[in-house]
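With one protein chain withheld, the remaining protein chains of the complex are depicted in position.
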Amino acid sequence: MKELSFRQAIGEAINEEMARDPRVFVIGEDVGKMGGLMGEMGEAFAKYGPERVRDTPLSEAAIMGAAVGAAITGMRPIAQLRFVDFLGICWDEIMNQATKMRYMFGGKINVPVVITALSGAGRRSAAQHSQSLEGMMSAIPGLKIVLPSTSADAKGLLKSAVRDGNPVMYFEHKMLMWTGPKSPVPEGEHLVPIGKAEVKREGKDVTVFTAGFMVHKALKVADKLQQERGISIEVIDPRTIKPLDKETILNSVKKTGRLVCFNEECATGGLAQQVAAIVADEAFDYLDAPIKRVTGPDTPIPYGQYLEDIWIPSEEKLIKAIDEVLA
Amino acid sequence: MKELSFRQAIGEAINEEMARDPRVFVIGEDVGKMGGLMGEMGEAFAKYGPERVRDTPLSEAAIMGAAVGAAITGMRPIAQLRFVDFLGICWDEIMNQATKMRYMFGGKINVPVVITALSGAGRRSAAQHSQSLEGMMSAIPGLKIVLPSTSADAKGLLKSAVRDGNPVMYFEHKMLMWTGPKSPVPEGEHLVPIGKAEVKREGKDVTVFTAGFMVHKALKVADKLQQERGISIEVIDPRTIKPLDKETILNSVKKTGRLVCFNEECATGGLAQQVAAIVADEAFDYLDAPIKRVTGPDTPIPYGQYLEDIWIPSEEKLIKAIDEVLA
Amino acid sequence: MVEIPKEKLLEMYRTMVRIRRFEERTSKEFAAGKIPGSVHLYIGEEAVGTGVIAHLKKEDYILSTHRGHGHLIAKGGRTDRAMAELFAKKTGYCLGKGGSMHIADTDIGMLGAAGIVGSGIPIATGAALSAHMRGTDQVTVCFFGDGASNIGRFHEGINLASVWCLPVVFVCENNLWAVSVPTSCSLKIHDIADRAIGYGIPGVVVDGMDVVAVYEVAGEAVKRARSGGGPTLIEAKTYRFRGHFEGDSGTYRPKEEIEAWVKRDPIKSFQEQLLGMKALTEKKIKEIDDEALAEMDAAVKFAESSPPPGPEEVLNGVYV
Partner (left out) sequence: MVEIPKEKLLEMYRTMVRIRRFEERTSKEFAAGKIPGSVHLYIGEEAVGTGVIAHLKKEDYILSTHRGHGHLIAKGGRTDRAMAELFAKKTGYCLGKGGSMHIADTDIGMLGAAGIVGSGIPIATGAALSAHMRGTDQVTVCFFGDGASNIGRFHEGINLASVWCLPVVFVCENNLWAVSVPTSCSLKIHDIADRAIGYGIPGVVVDGMDVVAVYEVAGEAVKRARSGGGPTLIEAKTYRFRGHFEGDSGTYRPKEEIEAWVKRDPIKSFQEQLLGMKALTEKKIKEIDDEALAEMDAAVKFAESSPPPGPEEVLNGVYV
């Protein structure tokens, strides 16, 4: 095992997939000479040049549309959209083109396109550069969505996404891209299957469903509660948001009888509500307490440390919710 | 009370609000000479002409953007987007501009814009003209969303939306616009408050949460089950999707102990999951059975009667779910 | 037009007649309630798709529109499978799951009609990028209307194609109306082709009622694309003879305007042209027409006798 930062892991995945498959290419703004906002594409550009790491004009709809057109004619584009907040100007390409073509054309066309974009709050970037859209996007049929929380998952999921053959939204959480510590990544070919959750920590008292950067906060809380109060928390990281690995979640709740969803999203329309609904139907008889959700409020994300830190779901709020389901 | 068709009710609301407030105007494609796809704008155009019922080029982003610009400078635009499926090409104007401006500018700017669009399946219009996006859109903070099921609500909610002062998404279900039967509408000034659900039918055994066109199917099922099997169904119509009237829903479930959500949306990311999650938290102790959700599958909507009728949530499936929660 | 071989002229004539007859039959079946949803007919605009696509090989790509039956037929699509798709039958191009606005057939390079106006433009740029990266000589042709020329993706898609000098031809079928909105209310310029200036590519106006003129202009554009010369924007002035969709009363259009354009029926005038040059005889005209009519009878029979898709198709085909 080697130690890689989150962005190094992503860079490695792109380099390896481009080496493996000549159909793979990157299309987006500032991915070439600049190597991507985080430099993660730098090596790929050095290796494969402007033909396969293509800088575009400031035209997100054209980036996504062109990626779709290339995908249905034999290429394997990775469309780099920088911030998920910009998906709004190519929403139709995702919602009505990439994800619907195969179905409405009778299953003949494949649309193997990967969309990568920075997600999440914590960088004081204000309302238009801080959103998490996993809940909103999972309402799009035909889309697959992944949200890695570790360097190993980041690499393994991106490689799987490139090979998947369907439109895959790949979220890169800002806090992991910027300040994510190095973490171990298996040597050699490393793939993480799309659609498989991972129990990031085993426990028996309460199940905490969480994803992306929040996973690390949940693990801290789990350690803390274990040490200080002997409470055993099971932390479930779906890794794939869509299609969701229901079984792993349900099995955990059937064991613990208690569920807290801990997600960096607005309260309404997020992943937390989806998981709560599934459990309230399919594991209802095992539940010993109400299903609690710890999310951001239904507001845009405010600028600045003073307010943003209040908006972001905190370890304190998670602990409070855990206490409630244990009460 | 007079009897109006759904589209007549909408036409009346627009005419009355334009007469009441000179700042109100309509902007969209084919709203003028053609009077809107359903002719609902015909009278307004005849009365107020092309200055206040403005035909635009085929430019949804410009329609929404211009509506926002007009709204923040003293006008009260009604942006007519025809089909909700087209919201994808002005998603940013809704998600990042109209609904975020007030908050990110420190609460100084108001964005009184109403967006109207045809929603829903049933007209054999295939994947790009049949969607229901209420769940997806409710993940947008700062947006209000209404979805009327009767002519009275259609008129009263549209008038309230125009006066609300916030961005309001107004969904018109196709089946109600095309084939909706006439139904009573109070004479004179008729307003339906945004944020208030309505118990469309009282009952004590099972709560059915449903909206829009599905309300009518639910009411049929309720009558049928009452007559044939003496089962008493309470049918809750939120009318406003966001902000949701939690109290009315929770009070009903506290009474019945059983909840079935019956929504014309994909299974993932829809309203049904939102309501199930809220109830699984805030009314958990009152629940006597798992919360069931009857929705469409996670697929695009297929063309043609053979498949579309299977996709759309049916009365049979609702009855099956009701039997399950009563088992 | 001397250099256009007689066979090519006849082939184009036959294609136009087949499109016309397909659309007339579609209108009839729609009125009879056999076709669900909505259909937008190409009647009056046959010369555009026919004249452009006459230059394409099977491997070349086209992106079509909501008014796309003509493009499909000109690209070599089968009228029986097309009609079956309109009838929502399993034997249709999309197993009856797409309908008129979503017909595609990758086997003949037809990458799809479009329900969202203008969506094909950046996709066409992507198909052209793909051909360039794969090192083939495939050309992509993207059809769209005057209305679509006002959508943001027109700007982004054409600009990207021009910056990367991709093998694509953008064909604007300017029929003067976007449903009820005339170009006089949606553009302040006379020729949409002038927008090519903003992208540094050639922009050409052509009489869309004259298939030979279209053929000649398209020939240069396709040659330019294939030889690495980059994109061209062609504006074909044409007219739809019927309502926007079947059932549209279309009262917003002046009678005189309609009559004037119908007088310029592209099939009639081409017919006279061919008769004049003895490339066609009254007998041959009848023969071609009878064949077309018989083909459409067979197509409808095929569609009617075909089974609907099985219920499992509701869930099939979402993911690979």
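Order as written gives the chain letters A, B and C; numbering starts at 1 within each chain.
Note that in this section a residue touches a chain if its C-beta (ideal position, glycine included) is under 8 Å from a C-beta of that chain, and two chains touch if they have at least 3 such contacts.
Please read all numbers here as calculations on a predicted model, not as lab measurements.
Novice: Please identify which residue in B:Gly36, B:Pro57, B:Gly212 or B:Pro302 touches the non-displayed chain.
Specialist: Considering the complete complex, B:Pro57 is the one touching the chain left out.
Novice: Of the listed residues B:Met34, B:Val53 or B:Ala66, which contacts the missing chain in the full complex?
Specialist: B:Ala66
Novice: Considering the whole complex, which of A:Met1, A:Ala19 or A:Ile310 touches the chain not shown?
Specialist: Only one listed residue reaches the unshown chain, and that is A:Ile310.
Novice: Have a look at A:Gly69, A:Gly88, A:Gly156 or A:Gly270 and name the one touching the chain we're not showing.
Specialist: From the options A:Gly69, A:Gly88, A:Gly156 or A:Gly270, the contact with the absent chain belongs to A:Gly88.
Novice: Which parts of chain A are in contact with the chain that was left out?
Specialist: Contact residues on chain A toward the absent chain are 29-30, 32-34, 55-61, 85-86, 88-89, 123-129, 297-300, 302-307, 310-311.
Novice: On chain B, what residues meet the omitted chain?
Specialist: 25, 51-52, 54, 56-57, 59-62, 64-75, 77, 92-93, 96-97, 101-110, 112, 141-142, 144, 164-166
Novice: I need the residue numbers on chain C that touch the omitted chain, in ascending order.
Specialist: Interface with the chain not displayed, on the chain C side: 150-156, 159, 162-163, 185-189, 194-195, 197-201.
Convention: only the chains that are shown with their structure count from here on.
Novice: Which chain has its C-alpha centre farthest away from the C-alpha centre of chain C?
Specialist: The most distant chain relative to chain C turns out to be A.
Novice: List the centre-to-centre spacing of chain B and chain C in whole Å, with centres computed as mean CA coordinates.
Specialist: Measuring from centre to centre gives 36 Å for this pair.
Novice: Between chain A and chain C, what is the separation of their C-alpha centroids in Å?
Specialist: Once rounded, the distance between the two centres reads 41 Å.
Novice: Using Cα averages as centroids, what's the distance between chain A and chain B in whole Å?
Specialist: 30
Novice: Enumerate the residues of chain C that touch no fewer than two other chains.
Specialist: Counting only residues that touch two or more other chains, chain C contributes 94, 96-98, 102, 115-116, 152-153, 318.
Novice: Hunt down the residues of chain A that sit against at least two other chains at once, touch-wise.
Specialist: 61, 92-93, 96, 103-104, 141-142
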